[in-house]
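Here is the structure we will look at.
Heads up, one of the protein chains got dropped from this complex, but the rest are sitting where they should.
Showing subunit A:
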Amino acid sequence: MSPKIHQFIPSLSLRDAVGQHTLALQQTLIEAGVESEIYADEMKGEARSFAKSYREFPRKFQEDTYLIYQGSTNSPMASFLSQRHEPVLMNYHNITPAETVIDWDVGTAVALGMAVAEISRLAPHITMAFTVSKFNANDLVRLGYKNIEIAAPFIALSETHPRECKPIKHGAKWLFVGRIVPNKAQHELIKAFATYQRIYDKDAILQLVGNPAQKKYFDFLQAFAAEIGVAESIEFLGSVTDEELSLRYRSSDVFTCTSRHEGFCFPLIEAMRNSMPIVAYASSAIPDTLGRAGVLVRDPDPISFASAVHIALSDSDRQLEFQRGAAEQLERYSIDRAKVENLSTINKVVKSDQLSRYVEKISTKKGRV
């Protein structure tokens, strides 16, 4: 008999990374011949046609059924799942530490603190947890989880774009993609950018793509940029369409990231697909995701970051090395690899011959058996 593997996600959105991962995992499970549904607490827009409300899940115990919780925020689902008798697996996506936002938004900080407590309370009810990075795995250990595995995330497919390696000494275009929130630390990026303009390239520009999710922080960034004299060189682009985003990646010279906390950092993968040199602070999961595709800045000060950008942009041989590093990372995070790693991990609990055969089939196709 074929097992049933259902996923539970607090909020399903087709545009965010967790939503895309959940849908891709469902698709993979269905391809493997497993019955799989998505249950959500909140569904936005078109997402309603991909999921059911978790309140519709049968109350009685379901034979040969496994439940996967996509843990990313607080939700009444956590309590619901803790009372189920089917095996529950946690697919953890990391929660931003409350202390990174508390000075800017108390409400969000309180919600984040509650989410962490909730994920921790769920630990005794979880058969196995899996997550996308070693950094997240360490987080799970701190939250009281024991049986933890690492599996690559499903990342939405998009084309790769080659790029000519050449020194850029004038009018460099910096790009960062991510919501405008304190834990992404765009203020650190502005400091580093101001330093770069002063030392290396007065015509450089900084493009910040992302929804200004916290108005107080957004207002602060604008006032801060104006006071240190770089406001005219910074573009706050807000949310953009997929086409516009793709264009920004292709037309920018360097992807820059000073984020303090990332469970994985998906925009780095998009920058690699666009063959961009990357410069990022060595925080949280970023070193693991970046690999050799760019410069990790260890000292969190603006001049180190600005100097790293200069090094990345001024040497075409170095840019070629980064592109080779990016190719390694893109292979590591390919769709086939995500399928194999996620299904193999899940099958450690499910122990289904059907899943094993499917994993073997994909592995053989990719020549990795």
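The rule is short, and it goes like this: contacts are C-beta pairs under 8 Å (C-beta built on N, C-alpha and C of every residue); 3 or more make two chains touch, one makes a residue touch a chain; residues count from 1.
Here, contacts and distances are computed from a predicted model.
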item: "Methyltransferase domain-containing protein", "Serine/threonine-protein kinase RsbT", "MlaE family lipid ABC transporter permease subunit" or "Xanthine dehydrogenase, molybdenum binding subunit apoprotein" - which is the UniProt name of the missing chain; value: "Methyltransferase domain-containing protein"
item: Chain not shown: contacting residue from A:D203, A:E227 or A:D317; value: A:E227
item: Which of A:Q207, A:S284 or A:Q323 contacts the chain that the document leaves out; value: A:S284
item: Among A:H21, A:R248 or A:H310, residue touching the chain not depicted; value: A:H310
item: Identified contact with the non-displayed chain, of A:H93, A:K191, A:R248 or A:K339; value: A:K191
item: In subunit A, positions touching the absent partner; value: 97, 100, 102-104, 106, 109-110, 134-135, 138, 187, 191, 194-195, 198-199, 216, 220, 223-224, 227-228, 260-261, 281-284, 286-288, 291-292, 295-304, 307-308, 310-311, 325
